[in-house]
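With one protein chain removed, the remaining protein chains of the complex are shown where they sit.
Naming follows writing order (A and B), and every chain is counted from residue 1.
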Amino acid sequence: MNPVIVYSVVVLGLVAAGAAVILFVVAKKFRVDEDPRIDEVTEMLPGANCGGCGYPGCRGLAEALVAAADKGDLGNLMCPPGGNDVMNRIGEYLGLAVEEAGPTVAVVRCGGTRAKAPAKLDYDGPERCAIAHTLFAGESGCPYGCLGLGDCVTACDFDAIHMNAETGLPEVDDEKCVSCGACVTACPRNLIEIRPQGRKGRRVWVACLNREPGGVARKACKAACIGCGKCVKACPEKVQAITLENNLAYIDPAKCIGCGKCILACPTGAILATFEPVKPKPKPAAAEAAPSGS
Amino acid sequence: MSRNLVLSLSPHEKGGESVQKIMWGVVIALSPALLASFYYFGWNALRVVVLGMLFCVGTEFLVQKFMMKQKTTALDGSAAVTGLLLAFNVPASIPWWQLLVGSIVAIGIAKLAFGGLGKNPFNPALVGRAFMLASFPVHMTSWPKPLENVWSFGVDAVTAATPLGKLSEGGVAALPNLGSLDLYKDLLLGRVGGCIGETAAIAVLLGGIYMLVRKIITWHIPVVYLASLAATTGIFWLLDPGKYADPLFHLLAGGAMLGAWFMATDMVTSPMTARGQVIFALGGGVICGLIRLFGAYPEGCSYSILIMNAFVPLIDRGFPPRRFGKEVKHG
Partner (left out) sequence: MRMKTFPMGGVHPPENKISAGEAVQELERPARVQIHLGQHLGAPAVPVVQKGDRVRVGTRIGEGKSFISAHVHSSVSGTVVKIDDVIDASGYRRPAVIIDVEGDEWEEGIDRSPELNREINADADAIVRRIKDAGVVGLGGACFPTHVKYMFPEGKQADTVIINAVECEPYLTSDHRLMLERADEVLVGVQILMKAARVNRAIIGIEANKPDAIELMSRKARGFEGISVAPLKVQYPQGAEKQLIKALLNREVPSGKLPLDVGCVVNNVGTALAVYEAVQKNKPLVERVVTFTGRNLPRTGNFLVRLGVSVSAMADHLGLDIPEDTAKVISGGPMMGKAVAGLEIPVTKGTSGIVLMADGAARRREVLNCIRCGRCVSVCPMGLEPWRLEKLAQLDRFEECEDVGAADCIECGSCSFTCPSARPLLDYIRHGKANVMRMRAERRQK
């Protein structure tokens, strides 16, 4: 046989054998013993590595979950994109009870559209909310409102939030939002809040964070919360979900039943919802009017 | 006042520098060499220059518009300058389709694939040239004789070896007039074979000085490159003048001038600080010298610059500017 072929086969064979031995020895000697459950839990997690749980990647959360399981209490550990399905599976596997959490979604708490909060100034600079926030209150003059430059959109890994070119405000896609919280961190004005999706997707929120007195707030934006308190009064007595502090109303999502009465009561339209509130039917006038001639 | 005031962060004043001005400055600096190339190589030079620029601009436009689906920057001048420099780095008799291949590689691969203007690590014109040299070695090393029937049609160009080519093939013996004033005059004025932009050393030098005066480039890269090339070749010439050509020959022959003044000084692919630029140029000159003296190729300029381009991020990291207040100084 051709000696070149013989030599090639022998030499390559020896190299391969040598490499195999080295790899085998190293794998054995430097083996890291890990709890096999970590790999299992990591498999169960969505694998998006979004960081919404507060841990570095899905594997980070898996390690924390296994450590918590050994203590016997899962605590606050939760995977927002995975939701209840994933958490239940993990809870079952680790042998721990999991608290069911309602589905949540990111909510943008500003109603200052281009129409409602017209621009009085012209911003000329990089399209970064974090930077514009250090320069001035905003083109409309509201120091709490959305700057419209899209840091939240850039932060989202799930394509769930986009700028509406007409209104100038970001809009969240319920279907895609996994409540990872990236947009919440990105917004320099803390406008975005993770709130429960609400029964059948019905949720109500005050779309304003302006704590200035009503008159000042209205100058910048027609849809500002002026702190009049009408919503607090409109909220049914048994519910009492709305609090008023520093000229600003806040609806507690845990208590809110989604009746929509506060939306009708609000004089500026600062309260928004995912549904149209039902206006109460006008009372019939016949019972009041005195019959003529008596 | 009826209008909205503009709000931006400071500074609110802008200096006079602009990318356009820099690019036009380079084009003006290249015009002496351009005119020299027409003089020596006639129609072919015109053809190569026009085609080179057209192909490069065209490639940028087509790739950006149809492949990358974005707004095109083809008309900002940078592709045109690349086309011009690529044309300067090829022989006048290069077939048009080879130039097309080179242009596509220069713009499409070396520039756009890395992210466009400002993002390419390697000099696009040199990448195009290197690709052409590897792919079309015969045509890229056949240089027409300058000044002979260069403006008439239908006459086949007579090729002749370049001085560097002769040196590489036959050593010092192949250049009997080495060391004579005549040879230097020929090299300086461009009465020798070579790529269309590199032959007239004086034209390149004039353009380089123009750029220095206009403050488009600083002296560090061209001077140190040429100095280290001269030093490298000079050492060996001093050791054995019978075997090696003298440094002045090396400075004037081949693409050293064009490389030092126009290719190595390309802002995008050279270091950001003066210190870094000196290191970059030093390495470039040494490598060019070594390739010329001991390498398989007669000319090492393009490769030396491409090799040093690869080191630029490292150089930038390793030689940052001196920070104010880092070493406590007292007056």
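Note that in this section a residue touches a chain if its C-beta (ideal position, glycine included) is under 8 Å from a C-beta of that chain, and two chains touch if they have at least 3 such contacts.
Since this is a predicted model, take the numbers as computed values, not measurements.
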Which residue of B:5, B:181, B:239 or B:296 touches the chain not shown here: B:5
Contact partner of the left-out chain, one of A:48, A:96, A:131 or A:259: A:131
Given A:118, A:143, A:214 or A:277, the one touching the chain that is not displayed: A:143
Those residues of subunit B which, in the complete complex, touch the missing chain: 1-3, 5-15, 17-19, 21-22, 76, 116-119, 267-274, 320-331
Interface residues of subunit A (partner: the chain not displayed): 120-121, 124-126, 128, 130-131, 134-137, 141, 143, 212, 216
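Following the convention adopted for this analysis, only the chains that are shown with their structure count from here on.
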Subunit A-subunit B separation of Cα centroids, rounded to whole Å: 54
For the subunit B and subunit A complex, residues of the former touching the latter: 4-9
Subunit B partner contacts - residues on subunit A that touch it in the complex: 119-125, 131, 134-136, 139
